[in-house]
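Note that this complex is displayed minus one protein chain, with the remaining chains in position.
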Amino acid sequence: MKLHEYQAKSVFADAGIPTPDSQLAESTEEVLSAAESIGYPVAVKAQVHVGGRGKAGGIKLVENDEEAREAADAILGMDLKGYTVGRVLVEGAVDFVDELYVGVTMDRGEGKPVAMVSEKGGVDIESVAEEDPEAIAREYIDPAFGLQPYQARRAVYDAGIDREVAGDVSSVLTTLFSLWDDRDASDTEINPLMVTSSGEVVAADAVMNIDEDALFRQPELAEMEEDSYEDDLERKAGEYGFDYVRLDGDVGIIGNGAGLVMTTLDLVDHYGGEPANFLDVGGGAKADRIANALDMVFSDENVESVVFNIFGGITRGDEVAKGINNALEQFDEIPKPVVVRLAGTNAEEGMEILNADLVQVEQTLEEAVQRAVENAQEASQ
Amino acid sequence: MKLHEYQAKSVFADAGIPTPDSQLAESTEEVLSAAESIGYPVAVKAQVHVGGRGKAGGIKLVENDEEAREAADAILGMDLKGYTVGRVLVEGAVDFVDELYVGVTMDRGEGKPVAMVSEKGGVDIESVAEEDPEAIAREYIDPAFGLQPYQARRAVYDAGIDREVAGDVSSVLTTLFSLWDDRDASDTEINPLMVTSSGEVVAADAVMNIDEDALFRQPELAEMEEDSYEDDLERKAGEYGFDYVRLDGDVGIIGNGAGLVMTTLDLVDHYGGEPANFLDVGGGAKADRIANALDMVFSDENVESVVFNIFGGITRGDEVAKGINNALEQFDEIPKPVVVRLAGTNAEEGMEILNADLVQVEQTLEEAVQRAVENAQEASQ
Amino acid sequence: MSILVDDDTRVVVQGITGGEGKFHTEQMMEYGTNVVAGAVPGRGGQEVAGVPVYDTVSQAVREEDADASVIFVPPAFAADAIFESLDSDLDLAVAITEGIPTQDMAKVNKRLSEVDTHLVGPNCPGLITPGEAKLGILPGNIFSSGNVGLVSRSGTLTYQVVDNLTNRGLGQTTAVGIGGDPIIGTSFVDALSLFEDDPETDAVVMCGEIGGEDEEQAAQFIAENMDTPVAGFIAGRTAPPGKRMGHAGAIVSGSGTGTAESKIDALNDAGVPVGDTPEEVADSVEELL
Partner (left out) sequence: MSILVDDDTRVVVQGITGGEGKFHTEQMMEYGTNVVAGAVPGRGGQEVAGVPVYDTVSQAVREEDADASVIFVPPAFAADAIFESLDSDLDLAVAITEGIPTQDMAKVNKRLSEVDTHLVGPNCPGLITPGEAKLGILPGNIFSSGNVGLVSRSGTLTYQVVDNLTNRGLGQTTAVGIGGDPIIGTSFVDALSLFEDDPETDAVVMCGEIGGEDEEQAAQFIAENMDTPVAGFIAGRTAPPGKRMGHAGAIVSGSGTGTAESKIDALNDAGVPVGDTPEEVADSVEELL
């Protein structure tokens, strides 16, 4: 779960990290009144979960009412990489002499958190990591001990941060780690951490992503979760509790188990088709859930053909068959052709239950995918 | 630093451990009014840093005003193993069916904390440890991870605690460890942890000792420190900042470094004398401090003879000699004979400075101690 | 022969009194697994599926000589259950639970480096030595005994590949589902190393997927340390960057690490044929044997 900049900043500020004055605004009027109370110059920043907002025109620095109005009109309501901007953060501009990077994330390969500091803040840190890896000082953190004071200092000095601000930066890093640790974050990051001409550090941006699996013990953060789905289908999948990812193709895919569904997508591609989605019904799905999955896929207007691939383990073929029947029997005409392949637990019982008038049955994964791809190709001709 | 029972109980109660109603009282009247507000029966418990208070008559259970008055009169002002009782805790008596033991301490051999649980509470746990070690379940705690939930459960189930109260006992143990950890305790202990007839657990006693070296970061606990010296001499040593232990003999001992002072004590004993004290002036003592040490030892009316044994490392012989001169020159007559042995850094300079009219000088530790023992023996003849 | 489990394995089920725990205990026992105890705090003295329940894993180890555990404990308590199994002198712990917080697993990972117990999972279907024992939730009937080792990050994909193998008469020594989380106990390298040392395993199938660098490390290990031939499969070729494909670990990061391409290239460089379809994987195994 991603926090918005304004949410992350409030968490950071509560923990004692210096942040600029700021107010959230949803209209041009609110932007103007916020700018007035903060005092020009201010930055107007789109609050959407998109990287590279600045380059995409989602952040503007304004000096007066006229510019603020212009920026607010331009940003509020704009489409930023698929997300519509509904809110902006109006924030006092910082008079900076230097832009740093500090962050904490989970290093999956090491299986432990890593703290990072760089003098090259203000730009995409992943490009810095690729082009100039030495410019990022890294400290791997023992998960049992946590970030030790000497490690915070070492990261800061190894990154070449000026001795005048080293103490402040290392204390910001320590706080970032505490937040990461206490709040079950997957990432906490400040880029840029600005150094002002008077030698203070200020968090000019704030990133905080929370481990979804830990939200149960982070009720305050869970409350901050906002509807941030790209479209109605992903929202619907969230409501149904499916692992769902929408793609660009026309072959709708339903299956059980992440690896098998990914494989089904890959096979659609392999046989010349284009997957419309990833949809995992999970383990042990009952008839209702299966019907919901079909409803999901039919709701995607791009879908021309559906392939249902279930390898039963905990999931039982008879339940799958019932769900498919239920979902399809309500239609006078089946909206799109559905290819079904059932294997594993109770697959034979499922085959018997399945209403063969409503679906096309195939015995193997390869055959089922090929048939679904053909169906899609026929539909688009 | 030892907390009094009433202090430890208030810390435990704040952390959520159930404790009986109680009030501190300094007079018989206060005892009576406390008993009235709590309701009989109550326990009247001496608040002094002494083990085995119950056996020594420092705890009495009373049923009515008459008994309460009697108990208060008996306990307030009594001498308990050298400590005068100035305050009692008046506490609601617990109707218990079982007495358990739970505690956390540092296991020095393992270099890690250990959590302990036993069904055999209410008696001296050290005797249980000796006579029936199996009756105490122990969980060694990784200092980096802390006490894990499964460890608390395991200790409780391994100790054979009834399943009905196991959850509560394990939660008390978890809290005890958190307090131990957060408050820099050397020991946290509840003995007995009473189980009531209604199946609740209540801390009927409370022990909490704090690591002196960590008091700097435990300001709340440091404020609880009370004058708990056995006598005026130990209080004086505390004010001077000496490591001082009063003993029963008549040879006063001053030296630098714990091991060397202990050795000097041992040699006094070896040569037939009896040490009056352990007094370590520490490393790098200047003249003032040396004079204070002599003042300390002269203040002990049991002392008949003094031996001064300094092996200079950081401590310089000339400073020691100056301090001895300063302290002794103020007397018309030296109160007790002082034997001085100086070795190590600037020992020769010290010997030159030393006013040989005031002290007896010896070259070796053995000779110095023998001379001091002889002095004491002469004085007591 | 086999790796990690066989018919001597004595299993304690953590969370045996829960719905899933009870159901799969019965399934495991039906398959022939030697389940000797359950462990659930506060439930000591009860019986589930004819098996005695203890309050702690240590008691189950003391009383019933358990040497492996299977963990069906809800995510909030699962890391503690794993810690308990790692501190109870077991040879093997298998964590089925999905959705354990990643920071909990980082701590488990640290403790794992300090003990000798193998951990398989979490978020995995478990493992099976066909005809001897299964620890987990795999459907026993699709497996058959043979000389092919299988290690996979995915559950149902494993079944699919096993199906393709079994249909051709290619039985398995042991099949291990190592789980789809970012931080797991037994890695590809760990499992491959065990298969390499197993004289009965004549070929290994390794089913990877996008995310992380385990497959790349496995490729390096195969090139440097393995004589036993390996056939590979990588799921997620068509997955877009930045989208989590079901498994918490199955994600190609924005910076382009964890792609299927990188994994397939690494495996090919190590001499491992990577099939485009599960059927092609079975073809490769037939050729390698």
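Which chain is which? They are A, B and C, in the order written, and residues in each are numbered from 1.
Keep in mind that, in the parts below, a residue touches a chain if its C-beta (ideal position, glycine included) is under 8 Å from a C-beta of that chain, and two chains touch if they have at least 3 such contacts.
Bear in mind that the values here come from a model prediction, so they are computed numbers and not experimental data.
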Neighbouring displayed chains - absent chain, whole complex: A, B
Residue among B:Asp79, B:Asp232 or B:Asp266 that touches the chain left out of view: B:Asp266
Option from B:Leu80, B:Ala129, B:Ala222 or B:Val361 whose C-beta touches the chain left out: B:Ala129
Option touching the unshown chain, where A:Leu32, A:Ala166, A:Leu215 or A:Val361 are the choices: A:Ala166
Contacting the left-out chain in the complete assembly, out of B:Asn256, B:Ser305 or B:Asn325: B:Asn256
Residue ranges of chain A at the interface with the undisplayed chain: 145, 148-151, 153-154, 157-158, 163, 166-167
Missing-partner contacts on chain B, residue numbers: 51, 106, 108-109, 111-113, 126, 129-130, 142-144, 181, 184, 186, 211, 213-214, 216-217, 243, 245, 247, 255-263, 265-270, 275, 278, 280, 283, 311-314, 343-345, 364-366
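Here is the rule we go by: only the chains that are shown with their structure count from here on.
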Reference chain C; chain at largest CA-centroid distance: B
Chain pair with the higher count of C-beta pairs in contact (A-C, B-C): A-C
Residues of chain A engaged with two or more neighbouring chains: 142, 144
Multi-chain contact sites of chain C, meaning residues that touch two or more partners: 107, 111
